[in-house]
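What you see is the complex with one protein chain gone and the rest in place.
Chains: A, B and C, in written order; residue numbering restarts at 1 for each.
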Amino acid sequence: MTHDDVVEWMARFAAEMTENRAYLSRLDGDIGDGDHGTNMDRGMKKVMEKLDGAGGDDIGATLKTVGMALVSSVGGAAGPLYGTFFMQMGQASAGRSELDLAGLVDAVDAGITGVQKRGKAEPGDKTMVDALLPALEALRQAAEEGADTADGLARAAAAGREGMEATIPLVARKGRASYLGERSAGHQDPGATSSHL
Amino acid sequence: MTHDDVVEWMARFAAEMTENRAYLSRLDGDIGDGDHGTNMDRGMKKVMEKLDGAGGDDIGATLKTVGMALVSSVGGAAGPLYGTFFMQMGQASAGRSELDLAGLVDAVDAGITGVQKRGKAEPGDKTMVDALLPALEALRQAAEEGADTADGLARAAAAGREGMEATIPLVARKGRASYLGERSAGHQDPGATSSHL
Amino acid sequence: MKKLINSPDTVLRDELEGIAAAHGDRVRVSYEPAYIVRNDAPVQGKVGIVSGGGSGHEPMHGGYVGMGMLDAACPGEVFTSPTPDQMLEATKAVNGGAGVLHIVKNYTGDVMNFEMAAELAVGEDIEVAAVVTDDDVAVQDSLYTAGRRGVGVTVLAEKICGAAAEERRSLQEVADLCRRVNAEGRSMGMALTPCTTPAAGEPNFTLADDEMEIGIGIHGEPGRERVKVESAARVVERLAGTIVDDLPFAEGDEVLAFVNGMGGTPLMELYIVYNELHKYLEGRGIRIARNLVGSYITSLEMAGCSITLLRLDAELTRLWDAPVDTIALRWGGP
Partner (left out) sequence: MKKLINSPDTVLRDELEGIAAAHGDRVRVSYEPAYIVRNDAPVQGKVGIVSGGGSGHEPMHGGYVGMGMLDAACPGEVFTSPTPDQMLEATKAVNGGAGVLHIVKNYTGDVMNFEMAAELAVGEDIEVAAVVTDDDVAVQDSLYTAGRRGVGVTVLAEKICGAAAEERRSLQEVADLCRRVNAEGRSMGMALTPCTTPAAGEPNFTLADDEMEIGIGIHGEPGRERVKVESAARVVERLAGTIVDDLPFAEGDEVLAFVNGMGGTPLMELYIVYNELHKYLEGRGIRIARNLVGSYITSLEMAGCSITLLRLDAELTRLWDAPVDTIALRWGGP
C-alpha cells in the first residue's frame, strides 16, 4: 500500500460519507440523535481539504493529518474516536512510504487500541468497535496466509460488513444509544456502519 | 313588562350564550380573535349568579346590576359595550317596577346611545350597533302603533335578526375585525349576532 | 390541543398562583380582581404606572412589575382585555399621591376597559393619565380601522416611563414621555405557526407547511400578506424595510433594536434575525445604539418574531440604561 493508495482510500471514504450522509443520520436517528452522517461528512470534507495538494509520501504523517482534521471538525462521539483511530494508525506507520499487509495490520491494531482506550467500548457494546475488530482479524489472517494487500483489504471489508450487520440485534452499552437500553436492539449501529464503509 | 319578565329575559339571554358559545367564538375567529362566545358566556353566568335571589322589583336597579356584572366579567370590547348598554337602560328605567312599550323604547334608546358614546360606532361599521338600532326602530314603530309588548318585542327581534344578517357584506370599521379591512366583508359580525340573540 | 395546564377555565388563576409562589419576594398578587403589584406599592410621591391586557403574552405585563418599570399589571383572560374593576383596584393600590399613568395597547377592548377604569378612578379623586400605544405598522392607520395595534413599543415605553417615574417626574411629564416613545417607535411581526388559546382548543388560523404570515398581530390577527417561507435575511428586509420607511428612520439615526420572539421561537433564531437586522440597518446608515433580544411580548406558543425600532436621543438612552429590577427585565445596580 503506497502513500497514493492511502490518499485514494481517504477520497473513497469521503465520497462514501457524502453519499450515505442521510442514511447514516437516519440510522443514528433511530437510536441516537441523528447527526452521525452530517458529522462524518463535514469531517471528511475537511480531511480532503487538508490532504488536497499536501503531497509528501509519509503515510504516517498523512494519517495523522487525517486524524487531526477529524478531531477538530466532526465533534460528537465519532470525532474523537475516528480521529484517534487515524492518529494512532499514523503513529504506528510514521515515516513509512509504503505498508505491506503486516504493516497495515500493526497500524490498524494501534488505531483500534486507541479507539478502545478513548471510548472504553468492548466488543458487543454495539459500537464501531464491532465493525473494526473483525476487520482487523481478517486482515491479520490474510497477512499470516501471505495474501496480497488487495485480497487482504477485500477480506477485511467483508468481515467489517459482517460485524456491522451483527450489531443489529445487540443492546447498546455505550454512547447515546445506550439510553434506549433494550430498545436499541434491532437497529444497525451507525458508527459501525460508517466504519465498514 | 314586569320585573320578573326582565329577569326571565336575562335567563333566556344567558341560556342563548351558553348554547351559542362555540358558534359566536367561531364567528369571532373568522374576523376577530375567537373569544366572543367565551366572553359573553362567562359574563352572563356571572349575571345570573348576581340576579339569583336578588329579588326586589326595581327594573332599573336590576338592569344596572346586570350591566355592572357584565363590565366586570366579560372583558374585551363586548364587556364595556354590553355593560354600558344595560347600565344605561337601568339608568333610564330607575325605580320602575313595570315598563310599557314606550318605557322600553326610552330604555333601549338610552342603552344604544351609551353603546355608541363608548364605542363611537356608526351604523354600517359592522358592529352590534347594526343589530341594536333596527331593533330599536321596530320597537318604536310598534309603540307608536300601540302594539302590545309581546308583539313589539317580536318585531324588534325580527328587525335585529335582519340587521345582524345585514352585517355580512359589510366591511368592519371598528374593533379587531377592522384590521382585516375588505377581508372582513362576507362574515357575520359576532357582536351583532349576540345582540340579536 | 397540547398544553401544560389543568383546565382551560383555570389557566389564569393557576398562573397567577404560580407567579405569587415564585416571586413573592418582588410582587403581591390579587385574585379578585386580578392584578400584580410591586411589593413596595404605593411608592409615596412617585407616579404609579399601571398596564394590562389579555394574558398569553408573558412576560408582558406581569413580568415587568418592579423597581424602574411598572407598579402594577392587570392580566385579562387569555387574549381578552382585563375589566375596569381590575384597573381601578390596581390604580388605587399604586397611587402614591402623584397620580397614575395607564399604558394601554391600542385594541378596542383594552381602550374601552381602561377608559371606564379611569372614569371610576377619577370618581375616587385619583389623577389618571392614559397613553395608548399603537406602533404596529402592519395595520393601515385610517378612519376606517380601530387604528394601529399596540405591540413591541409598549415594553420599551414601560421601561423608559418607569425610569422617569423613579426620578419623581410629574404625571404630565411621564405621560408626555410615553407619547414620545410611542411616536418614535415602530414595530412589525411575522408568524411561522399559529397558536391555540386554551378556551378555543384549536389554532386561531392555519398556515401551510411552506407559508408564513407577514404582519401578524399578537392575538393571531391576520397580517398583511401570506407568503412562502423565506430566509431570515429576506424576512428582516420585509419587516425592517416597512418599519424604517414608515417613521421614517433616516441615515444617521441612532436606534434601540428590539428583536422579539413570539413564544415558540428558539433563541438561536432570534440571534440569527438580530444579525440580519444589524447588517440591514448598517446598510441604511442607521446605528443600533441599544438592543433587546428575546421573547418579551409573546403570543402563547406561536413561532415567529417581531422587530421594533425606537429612535433614541440622549434622554431616552439614559432612561433605558437606568436600573430596572423586575421578574423579566433586570439591570443596573439597585
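Criterion: a contact is a pair of C-beta atoms (placed from the backbone, for glycine too) under 8 Å apart; a residue touches a chain by one contact, two chains touch by 3 or more.
Quick caveat, the model's predicted, so the values are computed rather than measured.
According to the contact rule at the top, which chains on display are touched by the left-out chain?
A, C
Among C:6, C:39, C:140 or C:172, which residue is in touch with the absent chain?
The one listed residue touching the chain not shown is C:6.
Of A:81, A:105 or A:129, which residue touches the hidden chain?
The single option touching the absent chain is A:81.
Suppose we count only contacts with the excluded chain; which residues of chain A make the list?
Those residues of chain A that touch the unshown chain are 25, 29, 32-35, 38-39, 42, 71-81, 83, 118-119, 171, 173-176, 178-181, 183.
What residues on chain C make contact with the chain left out of this view?
Where chain C meets the chain not shown: residues 2-7, 11, 14-15, 17-19, 21-22, 55-56, 58-59, 63, 78, 192-193, 209-210, 212, 229, 231-233, 235, 263-276, 278, 288, 291, 293, 295, 298, 300-301, 303-305, 330-331, 333-334.
One rule holds in what follows: only the chains that are shown with their structure count from here on.
Treating touching as the only link between chains, describe the layout with one word: line, ring, star, complete or other.
It is other, because the touches fit no line, ring, star or complete pattern.
Would you mind pulling out the distance in Å between where the CA atoms of chain B average out and where those of chain C do?
32
Calculate how many whole Å lie between the centre of chain A and the centre of chain C, each centre taken as the average of the chain's C-alpha atoms.
55
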